[in-house]
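Please read the structure below before turning to the comments.
All protein chains but one are shown at their positions in the complex.
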Amino acid sequence: MEQPGNPTEQLQEQLKIVKAESPWRIAIRRFAKNRLALIGLIILVIMFLLCFIGPLFSPYTLNQTNVGNKNQAPNAQYWLGTDKLGRDIMLRVMLAGRISLTVGLVATAISVVIGAVLGAVAGFYRKYADTIIMRIADIFLALPTLPILITLGAILSDLKIDPGKRIYFLMLIIGLLGWVGLARLVRSQILTLREQEFMQATEALGLRDGRKIFRHLMPNTIPIIIVSATLGVAGAILTESALSFLGLGVVPPTPSWGNMITAANSLIDFRKRPWTWIPPGMCILITVTAINLIGDGLRDALDPKMKSR
Amino acid sequence: MSESVVTTEKKPQAGKGEPLLQVENLKKYFPITGGVFQRRVGDVKAVDGVSFTINRGESFGLVGESGCGKSTIGRTLLRLNDKTDGKVTFNGQDLHSLSKSEMRDMRTKMQIVFQDPFSSLNPRIKVGEAIGEALVDHGLVSRRDVKQRVIETMKICGLAEYHYDRFPHEFSGGQRQRIGIARALIMNPEFIVADEPVSALDVSIQAQIINLMSDLQSEKQLTYLFISHDLSVVEHLCNRVGVMYLGTMMEMAPTDELFSNPLHPYTKALMSAIPVPDPTVKRERIVLQGDIPSPANPPSGCKFHTRCPMASDICKQQVPEYRDMGNEHFVACHFA
Partner (left out) sequence: MAKELVEFRNLETHFSTSAGTVKAVNDVSFSIREGETLCIVGESGCGKSVTAMSLMQLIESPPGKIVGGEILFEGKDLLKLNKKEMSRLRGKEIAMIFQEPMSSLNPVFTIGKQITEPLLYHLNMSQKEAKARAIELITMVGIPRPEKIFDSYPHELSGGMRQRIMIAIALCCDPKLLIADEPTTALDVTIQAQILDLMRDIKSKMNTAIMMITHDLGVVAEMADFVVVMYAGKVIEEAPVLELFKDPQHPYTQGLLKAKPVLSQRKERLYSIPGQVPNPVDLGDNCHFHDRCEFCMEICKTKKPPLRTHADAKHKTACWLYEEEGKAQ
């Protein structure tokens, strides 16, 4: 009998039989066709190379001050100039990138793990588990993020935590505050999926809950997890920058893009020495834009509506 | 068509074995909620007091139109749904009183083949794994031997070894249905519920699947509950048939008895509504008037009286008794 749908859809349905490709391969192919997303990916890769490998080629070291060369405009020796302590801005931007990108990635990883697991549990078991988890999510959603972060930042400062360790706390805090959106997405996806016939089949086969969740349900939510995680990295980088800019996130001497822009707070630096704050600002802008482009591309490539049945 | 048409001769009478599955007065209501507080405002009586027995080795057919509750029965007796009332006994055990882990063990004995070969397979799991995962999960076969077993089963179901590493979307409807059958079969079940397994398939593929299912039955001594809206498929495959309408069993009889001597007006109408692929036959057909009433608000008395050509006053007031007419023929009609 006919599959419902117009002839074009039927035809596409038939063609799927022809193509020997996994759903992932199809998504990758679609992604590769998206020019903007590819540009984003290339930029992001360059950014990573610059931040993680670039410093190895620098003749300077991180906290090497050279008061004689302070406040130099970009020149052949210091490509992006120096700051008021005579530190090389180029090197600092690259190392700041390491911190910012790491914070973004780790914080997102934390919120993805929490969000996906809680969302899956809520969606799969429903009833009490669902109610409890979703009410907690509501509470988190009702917390004003920025004031909380500022308060927590102030507490960290008060506890006199070593600046090097401080970033770990920062990752944890940003991660803990960011899981709610994903948990809701995963939960709703799983609620839909568990009504599908193939989930009834797993019930009829008597599979264990663990297998049902992790082998059957989760792989079908991975597309939205990937998309949401990608966009989450951009958000985490922005949050980290904002906090560091306010002096509550990563604190000097550890550089981060956010706290480097703090230079713009000083009127003289802002007007006379744009090289101190434009490079980190541009880095944030470029990185976040690139990640968002990739996220959009991934969303199109993995769109559940186009997903093969 | 001068095929060897067997009109009167019966299929091997397998219906004489001991009872494997007994359904007693099974009821399944789905609540209708409404209002701001999602209060229960009524019930969809999907299955409303149905009883039947399936003997070991036979195939029992359930026929009826949409909304008659035939699929709900299939799912409820596998405990994919909870029942509202009644009793389902399988091999002497009351299924709905089993604990979760006892039921899990029981599932290896009873399996289901779904209607929609597209949505009943997880799009992200390779065919080989989909077929074999239950074996591993139940610890029936060691991980090393699974592949061997899967490939054997795939071959029995008409699939090739190279299909093992493919994804469901690379298969046509008929092949997917074979995968679904292999998945059910690999556990060596005694009983299989086949919920409209061929109604989503093309005619030429339907015949392949029907033949496969009847071959498997005789090879493995399977017992089927075959759910379908298509009387001709049921007639071909089943030893006994039950006809349902709006959650109630209207008539039940051995296949040949039912088709040669239908007693219920609904059965007669269903039989005459099927278009016969022979333009020279111009039958006088009984066309039922009106639509199937909603199971949320079924008619009083005999549920069929709103459409029945024979209906009289008694039908509106009194629920007809489900009577034994001899020859294992049961019917619920005042006039039978």
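In this document, chain identifiers A and B correspond to the written order of the chains, with residue numbering beginning at 1 in each.
Just so we're on the same page, contacts are C-beta pairs under 8 Å (C-beta built on N, C-alpha and C of every residue); 3 or more make two chains touch, one makes a residue touch a chain.
Since the model is a prediction, treat every value here as computed from it, not as a measurement.
K.L.:
Out of B:98, B:207 or B:325, which is the one that touches the chain we can't see?
P.N.:
Result: among the candidates, B:207 touches the missing chain.
K.L.:
For the chain that's not shown, point to the residue among B:57, B:174 or B:320 touching it.
P.N.:
B:174
K.L.:
From the list B:135, B:216, B:270 or B:336, pick the residue that touches the absent chain.
P.N.:
Of the listed residues, the one touching the omitted chain is B:270.
K.L.:
Which chain B residues touch the hidden chain?
P.N.:
1, 3-7, 11, 65-66, 172-175, 202-208, 210-211, 214, 229-233, 235-236, 259-260, 269-281, 285, 287-289, 291-292, 307
To be clear about the criterion, only the chains that are shown with their structure count from here on.
K.L.:
Report the inter-chain centroid distance for chain A and chain B in whole angstrom, where each centroid is the mean of the CA atoms.
P.N.:
Computed value for the inter-centroid distance: 50 Å.
K.L.:
Using the touch definition up top, name the residues of chain B that touch chain A in the complex.
P.N.:
Residues 75, 78, 80, 103-108, 111-112, 114-116, 118-125, 133-134, 137-138, 166-167, 169-173, 180, 183, 187, 199-202 of chain B touch chain A in their complex.
K.L.:
Can you tell me which positions in chain A touch chain B when the two form their complex?
P.N.:
1, 3, 14, 16-17, 19-23, 196-198, 200-201, 203-208, 211, 215-216, 219-220, 307-309
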